[in-house]
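As you look at this complex, bear in mind that one protein chain is not there, while each of the others sits in place.
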Amino acid sequence: MKVEGVLRVITAHDIPQNASFGARAKKSQLILAEKEVRYVGEPIALIVAESQDALEKAKDLLVIDWKPAPLPQEEEVRSVKFELGKASNAEDLQLVETTFEFPSLQARYLEAESGWVEFKEKDESFNFHIGALLSESQRMWLSQVLGVSHEKLQAKESHLGGQFGGRQQRELIAFLAIAAHLTRRSVRLHLHQETQDIGSYGYAGKLGIRYDPESHRLVELRGELRLDVGSYEGNAELALQKALEHVAGIYKFRYVGLEGKIILTPTHPRRALKGEGLTAVTWVTEQLVEEIAKKLEVKPLELRIENQREDFSGLDQVLEQVERYERPFELVPIDRNRPLWDEKFIAGRGYGFQMFQPTTLKEFDYSEVSIDLQPSGSFVIRTSNLTLDLRVKSALCEIAATVLKTHPKAFTVEGKMRLDFDKPARRETYPEFYYMAQATWHAAQLLKERLIAAGQKVLGTPHVILKDGAVADQQANRKMGYRELGFTHSLHDLKASYILKGAERPHGCAAGAVSRVSFHPLTGEVRVESVKVILDAGPVLYGKGLEIEVDSAVSWAMATLFSSGNREEQPIPTPLDGPEEVTVLPIEYKVQDYSEEQPELFGARGIADVVMSAVLASLVNAIHDAKGVVLDKIPMSLEFMYPNRRKSTVHTLNFKRNQ
Amino acid sequence: MLIEWTLNGRPMRSEVSPFQRLLDYLRTDLKLLGTKEGCREGKCGACTVWVDGQIANACLMLMGQLAHKEVTTIEGINEKDRFTPLQEAFLTNSALECGFCIPGMLMTGTALLHQNTNPSRLEIRESLKGHLCACTGYQKILDSIEGVGLPPASEGQARMRVRKP
Partner (left out) sequence: MEFLSPQYLSEAFEILDRRGKELKIAAGMTHILRFHTDFPQGLSPSLKAILHIGNLEVLSDIREENQKYGIGSTATLSSLAADSYLARYAPAILDAVLATSTPQIRNRRTVGGEIGWGSFHSPLIVTLMALGAKVRVRFQADTGENNHPGREDSVDLMEFYEGQLERTSSCENKQVTRSPRSKGQHLIMKVAIPDEMLHRGGTFSFFRGLRPKISMENSGVVLAVHGYTHQGVIQSAHMVASGLWLDTLSTKLPLEGVRMGDTYIFEKLYSFCDRYSFDKYRREGPSGAQLGLVVFGLLKEGFSHLMGN
């Protein structure tokens, strides 16, 4: 039966190649389900129509031939063992252990209108208007799905509005592309919030540390970790591996023995969220370390310093600086003799630490960036990614501006196809900002040299420097702006491009966080008073980027800990939820000047993950300190916050009436 | 129903269902996409507009309520060919990541600064209570509203935020 206004109903067999969503896992989700569905809400058909009304009518008329095939509530698909060092049979070791649960976080992304694609009949090309990145590899994937040349696939980024890093991105671009391809029309997609279920992986398990009470050494770490990934495995194996590698945190154990399992449950497939893996486990380890410090009656920082790993030199500094900045702040112990009606705020302080040591990179080509000076005197940065969000763009502008000694506003950033660059097309994975930033810096450095060379030619002197947005003859103090240079000199010389490849191991990252919270003794209300983060992120060009990561980590950690857990409520703090004070203190490194030799990479990998983990752990430990109870489940339950009647004798009140 | 109202300074006569939400009318019929649909429940603030000079959620207003009212959207506060001081401050302070919440934040921030050119940080927080940002943690947004008119902090320095009383 035809419904007026409906253009097409698309099922799996209509798609030229109904590919999986990129993961190499055993059970991967296809664009549209073919033979089986594994969760309520799994897409099986696309209805393309000219109006909302027509869509609703068609949806009601759709008949699906299906029969139930009950799935097990839980199915273990993968088991991974992780072991380091040698187990000990020493009997004089003591144990602290806990179970833990770190649930799937329902991020409930706010953007409903997810994008549209413009289809041009003339050349059968697609131009995507979406909020987030469209990387080269996604374009390649899509060209295979549709069976069209990737040259036909373009993207025009929205000025604003994002899909938060592209968590549902593959579905969105696939749905848009398939709908446009098969109807030969431009198509818009609108995702309803009720059908978005972008939960993250759920973690649960058990962790225990055996320690030597004499030497204060943390000797063994053992545990189990289960990862609930929903119906499809996705990239869970990577997340699990990362988690297992980081359970030990910043500590040197003689033995680490962990087992991890990936479990499928018939629910919406989960996606990675910020700080994946690391964040799910760090808070557990850090609480156990605090417990040990309490039992040994040792200062928590001292215990950490005694047991820190030695393979990351920045860790020393981080621990030292945390201690230094926090030293003036002493928590006043509660006077237990105060009358019941005069309770004071219960305060707690907690520390959290984590580090990430990336592996050495093999030969790769990650990013190509070019920078051109225009006759107008402004610059265009082109990167080999089709779309970039505003933050990435402004960061690249800042980097180039620092090198070229001008204002970030002098730059615009364009995403381009690989084929538009001088160098031949190469494979590219997801465009990581880290590598784009490096390539931008190098390109800017190369351009700087060429600008100086051009300036020497035009000014007729060898003594030329770049000075505050101009090219200056040092001795005669003649100056010309970039505009004049662009105008008078050949534009072919005033550009530079750089491909990042064959890099050494990037700088690792270590972070320490200190948080202070207080609980109202009577209403139970919790306040986050302050969060300090000291971090070693290597030589950093874009300092604001570190602040942004910390601010975001604090907000996210508060959401994780203090959200109600009700689906109706957004688990995001408002600006009024605090904390009052967020302080970011990076360990300073000098950025190496450009010379004949290629400098080391600047910045660090894994900053977001490490900062997230450290901040969340510090907040958990602050709660642990205030309440005297190990938190084994996140978010903190409301019951945990209700006030408790302090057991005490009844006071005899000596009162007098005022006349 | 014929509704006579004003939008971004322009008198409008709209033949529209009184039950259509202002947000939908702006985005779907008028193609003014600056006002965003985030939650449809008046919790996220992404749809913030001015109605008779006061901030309101466009998702919680029906066209039938707008007779003789003056509505201003983000397009209405944009200046031609340049950014407003607050927009500049947002960019300079890197106050945005995905940017989805930003038009709403700008509407409220601008309204606040019209009433009070030097709000305290607490006043800014309170005025932004109806906004959610899943990306930034708000500090830089607060910095931007607080610091409109001040020069941006220089790169590479650790920022100790000192609270105004």
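Think of it as A and B in the order they're written, each chain with its own count starting at 1.
As a working rule, a contact is a pair of C-beta atoms (placed from the backbone, for glycine too) under 8 Å apart; a residue touches a chain by one contact, two chains touch by 3 or more.
Everything numeric here is computed off the predicted structure, so don't read it as measured data.
Q: Touch as defined at the start, partner being the missing chain; which of B:Thr72, B:Thr110 or B:Ser127 qualifies?
A: B:Ser127
Q: Give the residue, chosen from B:Met12, B:Leu30, B:Leu62 or B:Leu122, that touches the chain omitted from the document.
A: B:Leu62
Q: Determine which one of A:Gly115, A:Gly352, A:Gly486 or A:Pro571 touches the chain that has been left out.
A: If we include the chain that is not displayed, A:Pro571 is the one touching it.
Q: In the complete complex, the non-displayed chain touches which residues of chain B?
A: Per the touch rule, chain B residues meeting the hidden chain are 1, 18-19, 21, 40-43, 45, 48, 51, 54-57, 59-62, 64-65, 67, 108, 126-127, 129-130.
Q: Even though one chain is hidden, which residues of chain A still touch it in the full complex?
A: These residues of chain A touch the chain that is not shown: 194, 339-342, 520-525, 558-559, 562-564, 566, 568-574, 577, 638-639, 641-645, 653, 655, 657-658.
Basically, only the chains that are shown with their structure count from here on.
Q: Taking each chain's centre as the mean of its CA atoms, how far is chain A from chain B in angstrom?
A: The mean C-alpha positions of chain A and chain B differ by 27 Å.
Q: Quick one: in the complex, what on chain B touches chain A?
A: Chain B residues touching chain A: 27, 36-40, 43-44, 46, 91, 93-94, 96-103, 124-126, 128-142, 155-161, 163.
Q: In the complex of these two chains, what residues of chain A are touching chain B?
A: For chain A paired with chain B, touching residues are 107, 109-113, 131-132, 159-164, 193, 389-391, 394-395, 398, 402, 540-545, 547-548, 550-556, 570, 572, 574-576, 580-586, 588.
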